[in-house]
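Only one protein chain is missing from this complex, and each of the others stays in its spot.
Labels for the chains are A, B and C, by order of writing; each one numbers its residues from 1.
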Amino acid sequence: MAIKTPEQYLESLRDGRVVWLQGKRVEDVTRHPHLRTCAEGCVMDYFFRQDPKYRSLLLEQDEKGEFYDFVFKPAENAEDLLRRREIIQLMARTCFGMPAGAKFTGIDALHSLTAVCRRMDEELGTSYAPRVEAFREICKQNDPAVAVAMTDVKGDRSLRPSKQKPHQDYYVRIVDETKEGIVVSGAKAHISLSPLCNEMIVLNCRAMKEDDKDYAVAFVVQPSTKGLTFIAPQPEPVEEGNYFDYPLTGHRYGADALVIFDNVFVPMDRVFLKGEWQFAGPFAYMFANFHRVSADAYKVAELDIMVGAAALMAEYNGLEKVPHVQDKLSWLVWYAETTEALGRAACQNCLTDLPSGMAYPNPMISNAAKFFYADNFHQALKLILDIAGGITVTIPSSKDYFNPETRHLLDKYLGGKEGVPAEHRIRAINLVRDIAGTAHQVTTIHAEGSLSAQRLSFFTLADFDRYKVAAKRVAGIEDGKEHPLYSSLPKFPALTWD
Amino acid sequence: MAIKTPEQYLESLRDGRVVWLQGKRVEDVTRHPHLRTCAEGCVMDYFFRQDPKYRSLLLEQDEKGEFYDFVFKPAENAEDLLRRREIIQLMARTCFGMPAGAKFTGIDALHSLTAVCRRMDEELGTSYAPRVEAFREICKQNDPAVAVAMTDVKGDRSLRPSKQKPHQDYYVRIVDETKEGIVVSGAKAHISLSPLCNEMIVLNCRAMKEDDKDYAVAFVVQPSTKGLTFIAPQPEPVEEGNYFDYPLTGHRYGADALVIFDNVFVPMDRVFLKGEWQFAGPFAYMFANFHRVSADAYKVAELDIMVGAAALMAEYNGLEKVPHVQDKLSWLVWYAETTEALGRAACQNCLTDLPSGMAYPNPMISNAAKFFYADNFHQALKLILDIAGGITVTIPSSKDYFNPETRHLLDKYLGGKEGVPAEHRIRAINLVRDIAGTAHQVTTIHAEGSLSAQRLSFFTLADFDRYKVAAKRVAGIEDGKEHPLYSSLPKFPALTWD
Amino acid sequence: MAIKTPEQYLESLRDGRVVWLQGKRVEDVTRHPHLRTCAEGCVMDYFFRQDPKYRSLLLEQDEKGEFYDFVFKPAENAEDLLRRREIIQLMARTCFGMPAGAKFTGIDALHSLTAVCRRMDEELGTSYAPRVEAFREICKQNDPAVAVAMTDVKGDRSLRPSKQKPHQDYYVRIVDETKEGIVVSGAKAHISLSPLCNEMIVLNCRAMKEDDKDYAVAFVVQPSTKGLTFIAPQPEPVEEGNYFDYPLTGHRYGADALVIFDNVFVPMDRVFLKGEWQFAGPFAYMFANFHRVSADAYKVAELDIMVGAAALMAEYNGLEKVPHVQDKLSWLVWYAETTEALGRAACQNCLTDLPSGMAYPNPMISNAAKFFYADNFHQALKLILDIAGGITVTIPSSKDYFNPETRHLLDKYLGGKEGVPAEHRIRAINLVRDIAGTAHQVTTIHAEGSLSAQRLSFFTLADFDRYKVAAKRVAGIEDGKEHPLYSSLPKFPALTWD
Partner (left out) sequence: MAIKTPEQYLESLRDGRVVWLQGKRVEDVTRHPHLRTCAEGCVMDYFFRQDPKYRSLLLEQDEKGEFYDFVFKPAENAEDLLRRREIIQLMARTCFGMPAGAKFTGIDALHSLTAVCRRMDEELGTSYAPRVEAFREICKQNDPAVAVAMTDVKGDRSLRPSKQKPHQDYYVRIVDETKEGIVVSGAKAHISLSPLCNEMIVLNCRAMKEDDKDYAVAFVVQPSTKGLTFIAPQPEPVEEGNYFDYPLTGHRYGADALVIFDNVFVPMDRVFLKGEWQFAGPFAYMFANFHRVSADAYKVAELDIMVGAAALMAEYNGLEKVPHVQDKLSWLVWYAETTEALGRAACQNCLTDLPSGMAYPNPMISNAAKFFYADNFHQALKLILDIAGGITVTIPSSKDYFNPETRHLLDKYLGGKEGVPAEHRIRAINLVRDIAGTAHQVTTIHAEGSLSAQRLSFFTLADFDRYKVAAKRVAGIEDGKEHPLYSSLPKFPALTWD
């Protein structure tokens, strides 16, 4: 098969999976009004792949000449990472700035498995890497939608997995093991696209200590597996199909489900970590390297829309020439373009994982990129709303606009700059309101790792010796410590004055 | 009558006013699901006034011993301003942080009229002040809900009222005048509570130049007047009465209508400005002095809820002892308490308008207070969402929670710190999501004047001579300019060393 | 004597105290080029008190009609605190924004002793309060310059006093005790004005635990006491008396000495804490309440100069009408005026210490004020330097300006706006450079408590119950907890719809 059609993909989702949403069991995830909204983004993957125009970007050929999805290929160099970035941005630009496509998160997990299992096998003598490769082959063949389940529900955040109370299932764990496989229980939260995937890779979300050993577990599972329950989140409460009032949120439903594992059996060839607690951290770390860069890629498409919305409002309100508005737009441009530059830089300055030969995004830069845009996001919102004005939340409904008894009033009074139809201005206003909603803010901060996670990464990745040696060299502190970048430098000043 | 009962107030709204909402003409504003939500806040005014416990705070007695609402009394000193502040906070604390009550905005306009008309009469020989006093007496007698209509729809923001195209009605203006009164046309935007008021004071929203003379107009009008149309804003799209999922937005509807004046006749005794363009600015300025302080007062109640939501999430997630969480909570406390201190300070350091004898909030401090909380609001949201976590937008619906088939799963897996019921944590999560919505952000920035309006006030109010003389004194620049605060000081150093 | 003359004050400093500065023992602190600079600020106290014009502000009369310095009087109400504030600002405005006068820091310590010793005596049955009163009487009589020594040198900041290594003297401690008195050793850092004081109050800088008991010690000592050594800090390396190039730093030397106690004997009647470790914290806390407000008071005078310097540069560079420059000036005005408003608010909303009857600044607001200006200071510097331009650090020396061979070139080419003499512009530039120096930054952040100290105060002082109850009320969380401000409120909505 190799490349699925949209229809094949949708058909594949009708498999009896247990999905709850707003208190009801979902019969068919492809026909539910909210899950369908999510499916519209997932299906783009298959849709694009049908179009010859995108073939060279999206597809690769295996030795037999069979096409398969490029994203299943392990990245070998910066070009591969930049190509992946281009694919994500194609999807996101098409899908109104959202991280769309059916494999967005899963691929980053697959790459993490590839790199870390190889290293683990080398160090511990395990043999997980061949299992990962076997799974990768399946992916190339079956072209599945792949999700990743990382974040455990966590319970009390101040306690490690094995110390939780009153129960031990706040993190997914191995509750039983046979020769054939393992049995797991627990729950993962906000698992994007999971009700619409074919394969769900389950990974640790944090480093573990030895007594958390049962929680050091990674595997892949299919949504219809017995014991799996998906509870999809409360959707934005917008009227179905009302894209005039809700141009963005009307299309946005991430289906970031709560996924509950109730004694789920996983056959051994689908298990990639089983108690090797020392490698729980590396899985999470390597996933983050890939995923923060993926996040940065789609974010750029979102920022195009945000900067554009602000620029439109400035234009429509007749404020384009006002200096403080130009200042704000300049800042927004800087914000968007710096996000793009940093995301690219993380790819351009990629590192290579030695055992596996995989290229992975520069960890410092990928974290720096994520932190940059997440930390500044609320500032961006403030400026956009400042430009847009109070009307953003006092705009009448489209039902008033399309009511002949009031339309002429709105056309007359909600105009802005001469020549701009009131309808355009109203649509732009609705877009701004939609941009500033809670969902946007929370995913910016928390999806792909919170601000604290990035700060921790900076601290961990920092070459403090380098910084310190640089400072000591100036301060005249001689304590015998060296750093290659500084210790080979000549003395300064080099000149001896007579 | 003097003090209306809640029932009398509601009854008074059934007067045939023309109100549109989501494409339908509203029959009875007190029974419409959304306008009713707004009425719930307005009616608190009348509700509290029935309770003897609040009488000493809320009521005054006139010479005849008749009780009337304290807010109709012109402030004479800091105590009066602080008492008004206490009333606003009582309402806001009761009504979930909202600027509630039936007179919230109108009173600030009435005070502005009182101060400015007196000055105008003195300077121009007009006789508006007695009309204002007459209207005030009516207020004391009839106890009306009073709104204020300030912000014109404005069209192209770079053009003054008389320069707008393609029509001249982007700002409310006098289109005709007879001995009996004036006729006005135009539209005002986001007029809070207006569909639920008894009297609507209409004021200029900006200073005018001579050729904008027709736009220099202030008056009071009743909602059922012929030619008036209210188009109420698109409500937050929340399910009616679902306060579990929408604890805040479920209660929040400001009814900030677009108010259209189509050849509305206003009798002369209800007109307070008619072409005296020089005083358009002072009306707006004096209103802002009062209204920014009113805003600051209710904001404090809102911030209590916001800081509390963050503190609850920290507690429920087991993060109370984590240093960076404590740091964030500390900042939030500082933010809330500084807002309170500055609002009080604007009252405590009030000024007196000489002609009228009215006390009004210190303009520099009232603007400083508004700017402080509005400029920092997005930072506050960032911190709150950071503490609350991604679950804020992936939380399942209450319908899943109250479904026996899934409730046990949510009770088990959405728990946090031991001992906290999952329901409490879910409710807190929903509160956080509601806090961060667009409406909150926009009203914080734009209601009661945008950030730019405050910046402009600082520049205008600044005693630059004082600053410059202070600097010149140090820099040794002698250019003959003086300032009382500095010019009387002794030379420094005073000491002459031998 | 009661009120010293400037000459008497200077004479009193010639007492053999051991002061080192730049490697040399200082013979006479009143004639040393750097210490003299500091003395110029201290002496203003005595200078002003000679001037009848300031008598009503500065002096009080005791029962015998004898005048004494008002600052020695314990504050009884807001007016007293505001008067103290006015005095600090008079000094600071005179002395180029510096916290001048001979008692600036000491008074805050005396007030802290007054309040806390009374409470301690009540709780522990000690009898320190009478000793404090006796010392206060001495002050009223002798009119001494009073410094306070708070900050210990601290060694390893992660260890408590008694855990330090390799020696135990990183915090001042009691090393011996007899019936007559105690013997102390250790060192205190950056003790402002100490080489120029007559009395130095020594206080704990932090809370203590029981095993730090020996470090819980407070007393007063005179600078010439045996065993005391002062090492004054490295002065700003400016040319003596060159006030053209260094208009601010040429006058600024805080003499913030390192004070070393080498087995210093303190007679028992001068000891105010001796091992009562539970009260070490309250001393530091109450001192901070007073001192942060004192800091805020002089800061306002400094900010006048800073805003003025920016406004002058904008004027001299011809940039006054440029919108982004006006925006920056507006922000600076806001920054200065909010600092003033918050400082006043801390006094206006003061609290009363019950045992002693003393009024003390509102702790939340005094910390909020300090945090506000310290946290924003670097933003202010950025804006000022942005307006001033690169010339700030490339300006030629005054020696070039006063050299006839180059003066005409500088007069021609360093002009700005027409009509402004180049000399004025050059002087303003030098002022800006001086403002942005390291000293200014560090004292803003660290003097009177670091940003972290304020954050900790917010956390400690916060009424988290209030915030949480406010949030729970909205979220519908019922856990039986109450708060007076919220629990008495009526239910919302109060209205029952049929």
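Basically, a contact is a pair of C-beta atoms (placed from the backbone, for glycine too) under 8 Å apart; a residue touches a chain by one contact, two chains touch by 3 or more.
Fair warning: this is a prediction, and the values are worked out from it, not measured in the lab.
Which of C:M44, C:L58 or C:L319 touches the hidden chain is settled by the complete complex: it is C:L319. Of the options A:I87, A:A255 or A:I365, the residue whose C-beta touches the omitted chain is A:I365. In the full complex, subunit C contacts the hidden chain through residues 20-25, 151, 153-159, 165-167, 169-170, 187, 189-190, 229, 231-234, 236-239, 245-246, 254, 256-258, 260, 317-319, 321-322, 324, 377-379, 381-382, 385-386, 388-400, 402-403, 405-406, 409-410, 412-418, 433-434, 436-439, 441-443, 445-447, 450-452. Taking the whole complex into account, subunit B touches the unshown chain at residues 322-324, 327. Across the interface with the omitted chain, subunit A contributes residues 6, 31, 36, 39-41, 43-44, 47-48, 51, 90, 93-97, 243-244, 247-248, 251, 301, 304-309, 311-312, 315, 326-327, 329-331, 333-334, 336-338, 341-342, 344-346, 348-349, 362, 364-365, 367-368, 371-372, 424, 427-428, 430-431, 454-456, 458-459, 461-462, 464, 466-477, 479, 485-486, 489-490, 492-495, 497.
Criterion: only the chains that are shown with their structure count from here on.
Once subunit B is left out, the chains joined by touching do not break up and remain one piece. Shared numbers divided by all numbers used gives the overlap of an interface; between subunit B and subunit C this overlap exceeds half, so the copies present the same residues. When the CA atoms of subunit A are superposed on subunit B, the rotation angle comes to 180 degrees, reported as a multiple of 5.
Averaging Cα coordinates per chain and for the whole protein, the chain whose average falls nearest the overall one is B.
Contacts with at least two other chains are made by no residue of subunit B.
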